[in-house]
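Every protein chain but one is kept in place in this view of the complex.
And then chain A:
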Amino acid sequence: MSAFSAIKILPTHSVASHHHRRRRLSSFPSTCAADLFCSPLAKPIFSSFASASGRSVRGISANVVSDEKQLGSASSVITREEALDLYEDMFLGRSFEDMCAQMYYRGKMFGFVHLYNGQEAVSTGFIRLLTARDSVVSTYRDHVHALSKGVPARAVMAELFGKATGCCRGQGGSMHMFSREHNLIGGFAFIGEGIPVATGAAFSSKYRREVLKEETCNDVTVAFFGDGTCNNGQFFECLNMAALWKLPIVFVVENNLWAIGMSHLRATSEPEIWKKGPPFGIPGVHVDGMDVLKVWGVAKEAIARARRGEGPTLVECETYRFRGHSLADPDELRKPDEKAHYSSRDPISALKKYVITHNLATKSELQTIEKKINEVVEDAVEFADSSPPPPRSQLLENVFADPKGFGIGPDGKYRCEDPGFTQGTAQV
């Protein structure tokens, strides 16, 4: 065992059985997460719970909506501004995705569209803590990560509509969001492929500081991916290298219990993903991904560790998607009671309730935010709809950074400048 210990934030118990134990955790996240992270010698205080827990992943989470005590613990650490920022960001994610569903059914967007409903606390809880220079690497379920990172709703929506004003000029689409300006570096549609890329981004941060002597460079990368992805080799390969080279990265598993129609338990020999960090010398943390304050608390410390140069952290967020895998998924395999259990734990309603009962804001203040966000989303749709499609000439642009990429013709000019370029014998 490495110097690190496994760190478990929540016990792996069914909702029904863990109630009394929960009180022992009530200091979280104000102190508990930080203390546990900082000390490599921290006792794995919940490891006995974990080993006794069996395979019940579904039961890990608590019902934050009805568990006042639990949420109360965070009030000392979150300010009104922070809480409202989290609320606004989560609400934006939800409202944006609901609009995407409508627009997809109206034929405004195409192909595979994977929505994020239900998982907002993860994106918000992590990304709102990042600086503009920090990087985010996402998957095909990437719209909301883009929004949290600050990519304007207009640019994301226009991309989804396949318009020239989209954040990738209409060339990437739903599964391939990029924004250099916001350090959102994909948008990867293949399982696992984003993890090495994210690890490379973290590598570059360390390289710039240590080799290029950019002493102020302490940029952190956060990589988001699903439970199903944790069975892919690239995950393990990168845990190894990130730990080996102490890279400034946080691996965030959005465990929504399903990979399309494959239940996490049916696919995974050891379903507690957070436990896979310690064998590589990486702290593993499990957190209730339906509770944005808990995610935010864990995220703060994990990001800070990375920034201090203490290396990677693996965080497993237990969450749930409220819609099918993509808008084309009939979603027939998930049981209604499971769906009901998680929809009663909607992270947005939970935060709303928390904010109001802790007098951080009034109901009407939250409604003002909601109204504002709905307008932002409406505006994004109008913008996207009225934007022009990419011009025909754009088809051949951007294949290479080098404008000579398409070669130089016999006249000494770039071939791509020749208007007849596409009329060669390989006609398109």
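By definition in this document, contacts are C-beta pairs under 8 Å (C-beta built on N, C-alpha and C of every residue); 3 or more make two chains touch, one makes a residue touch a chain; residues count from 1.
As a convention for this text, contacts and distances are computed from a predicted model.
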Query raised in the report: Absent chain per UniProt: "Pyruvate dehydrogenase E1 component subunit beta", "Ubiquinone biosynthesis O-methyltransferase, mitochondrial", "Rab-GTPase-TBC domain-containing protein" or "RNA polymerase II holoenzyme cyclin-like subunit"?
Result: "Pyruvate dehydrogenase E1 component subunit beta"
Query - Residue among A:T79, A:T131, A:T357 or A:S393 that touches the chain left out of view - result: A:S393
Requested in this report: For the chain that's not shown, point to the residue among A:G118, A:G172, A:P312 or A:P347 touching it.
Outcome: A:G172
Query - Candidates A:A101, A:M262, A:A304 or A:I356 - the one touching the absent chain - result: A:M262
Query raised in the report: Touching the left-out chain: which of A:G93, A:G125 or A:G162?
Result: A:G162
Query raised in the report: For chain A, which residues lie in contact with the unshown chain of the complex?
Result: 109-112, 159, 162-164, 168, 170-176, 188-193, 228-229, 231-233, 259-262, 266-268, 333, 389-390, 392-396, 399, 406, 418-423, 425-428
